[in-house]
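With one protein chain withheld, the remaining protein chains of the complex are depicted in position.
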Amino acid sequence: MIPQLLILSLLIFIMAKQMPGDPFTGLITPESDANRIEELREEAGFYDPWYVQYANWIIGVAQGDFGKSYTYKVPVADLIGERAMNTLWLSLLSVVLLYLIAIPLGVLAGRYQDTLVDKSIVLYSFVSYAIPTFVLGLIFLFLFGYQLGWFPTAGTVDIKYEESTKAYIWSKIYHMLLPAITYAVLGTTGVIQYLRSEIIDSKSMDYVRTARSKGIPIRKVYSKHIFRNSLLPIAAFFGFTITGLLGGSIFIESIFGYPGMGQLFMQSISSRDYSVITALVLLFGFLTLLGSLLSDIIMSIVDPRIRID
Amino acid sequence: MSEQLVNTKSQNEYAMSSPPSGFQVIIREFKKDKLAMFSLVGLFVTLLAIFIVANFIDQDQLMKVSPRDKFAEPGEKFFFGADQGGRSISGQLILGARNSITIAFFVTLITGFIGIAVGLITGYFGGWIDNIFMRIIDFFITIPSLMIIIVLVTMIPKYTVTEFIFIMSTFLWVGTARLVRSKSLTESRRDYVNASKTMGTRDTTIIFKEIMPNLSSILIVEMTLNFAGNVGLETGLSYLGFGLPPSVPSLGTLVSYANNPLILEEKWWVWLPASLLILFLMLAINYVGQAIRRSADAKQRLG
């Protein structure tokens, strides 16, 4: 795991340095002084060879110091920490909603295979796969946020509440709801499709036939046997779903003005905030690894035949 | 991200599928499934029409800006109206569809080629070859590809359709490789392979002449699904401003106009036709893919 992250960090560091422009290009105005900007570049070590810069940076990282954001002028760790929590909570809520939508639909589609119900659900899953996130995001925002006024339209919390009161926490969740719903509605494809074919497969499995021949009512077979067996691999999916959501945050957060990691990434790219870019890619890489590890662990719990080496 | 889900999903699903049962099964499957048939015919006609008509459109002429025709409504002068630059939407739709489909096709081809080759070889040989490639594959899975693609796009100074295809392909072969490897791993342990080995058949012959045909139905399904996913791929990048250059019409660019609320609400003809075309392409390809998949999997077969 560590070597993978090291290679990733080296790769992204070199790439980021290759991008034209640097954090100080953005300071050019007629009132600023070109010499002063040059001086700032030197102070920040921009003219050192890249491997010196990388070495300095990675030594810092090893000590938990990700450097300082050039645009925000605060330690990168502080900057990301603030937003990482926002993104994580949003992702978590999205996952919960996603499973709430996807599992019943997947089960229904599988159980009533080739009926109208199944066909509509499959159509929905494809359509949601095809709709670009930002189109649905904007429609939801305009309709439910502005026109109907059911949800707040930007930010993570209403400024009028005192921190860590009940109202404050509720306000936070309330602000997450609309983006999370958008997420969930669009992200169900994989789970629905997967669950559906699992269930279709299970129907012809021996244990189901045995159960049926013993006279167990069909409802019970579904709820006790098939559903459980199909759900286990879905659980294994969990880690990937979370990391997938983190990637999707880039779109959702910019539409809903939700200050999280995705939004921060886009901004760091345009302002060439190298230290933040590198740290974020590294963090996402780490989370992906963690996700797949989580999936492996769940897998090995549900299915003892699979062992992690 | 949902693509990753679909890929992983198909990977697991095929684990249960049996070896292919010939072309006839596929035909029978399509005859049974009207939706798939309709999709197949519709897809064929649409693609044919797009590629034929596209030859008669002069791209430079089409992409000429005429401010006074800004957001011209459908009907009057333009069949599908005009965009912000006063350029015909219908023309861009056809050229854009051609470009997007071409991109998707080549990306699918390249990733398919690499993925299948790597998957077959690692699965067949196993041992240290498998180990090395699995390390590489694991590494690619760690990479947050969307982020790296964005960094790459800002880095590359001259950026055309070709570069776009290669950047995409760099990150998308991994899923296919993983799937094919797991298949080829089990396939390689079968008796017929062992028999062939003892007879002294060359490894390449065994891999490409014996194992690959046995996996063909899975490979076809995988490629169809990848293709469907890749059609929609460019859209997201265009939205983020990292799509194709402006002078190249593309479905992604048309859809991403919807990011401007004024266009989203009032100038539906700019973005809706392209969205529906993408939707149609993806649905049709997926229905066709499903039918093929069913014919490969006796348990789900309709007839």
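So that you can tell them apart, the chains are marked A and B in the order they are listed, and the count of residues begins at 1 in each.
Keep this in mind: a contact is a pair of C-beta atoms (placed from the backbone, for glycine too) under 8 Å apart; a residue touches a chain by one contact, two chains touch by 3 or more.
To be clear about the criterion, contacts and distances are computed from a predicted model.
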**Asked** The hidden chain: which UniProt name fits, "Peptide/nickel transport system substrate-binding protein", "Ring-1,2-phenylacetyl-CoA epoxidase subunit PaaC", "4'-phosphopantetheinyl transferase superfamily protein" or "Cell division protein FtsW"?
**Response** "Peptide/nickel transport system substrate-binding protein"
**Request:** Based on the whole complex, identify which of A:56, A:115 or A:270 touches the chain you can't see.
**Result:** A:270
**Complete:** Touch assignment to the omitted chain, from B:131, B:160, B:194 or B:216, lands on B:160
**Asked** Among the options A:35, A:164 or A:213, which residue touches the chain absent from this view?
**Response** A:35
**Hidden partner chain, residues of chain A it touches** = 19-22, 25-38, 40, 43, 71-74, 82, 119-120, 123, 127, 138-139, 141-143, 145-147, 149, 153-157, 159-160, 254-257, 259, 263-264, 266-267, 270-272
**Request:** Could you please point out the chain B residues that touch the chain left off the display?
**Result:** 35, 38-39, 63-65, 67-68, 70-71, 84-85, 154, 157-160, 241, 245-247, 259-262, 264-266, 268, 272, 275-276, 279-280, 283, 287
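Everything below uses one rule, namely that only the chains that are shown with their structure count from here on.
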**Message:** From the mean C-alpha coordinate of chain A to that of chain B, what's the distance rounded to whole Å?
**Reply:** 23
**Complete:** Interface with chain A, chain B side, in the complex: residues 1-2, 4-6, 8-9, 12-13, 16, 35, 138-139, 141-144, 146-148, 150-152, 154-155, 157, 232, 235-236, 239-240, 255-256, 258-259, 261, 264-265, 271, 275, 278-279, 282-283, 286, 299-300, 302
**chain B-touching residues of chain A, taken from the complex the two chains share** = 4-5, 7-8, 12, 15-16, 18-20, 114, 119, 123, 126-127, 129-135, 138-139, 142, 186-187, 189-191, 193-194, 197, 200-201, 204, 233, 237, 240-241, 244-248, 250-251, 265-266, 269, 277, 280-281, 284-285, 288-289, 292
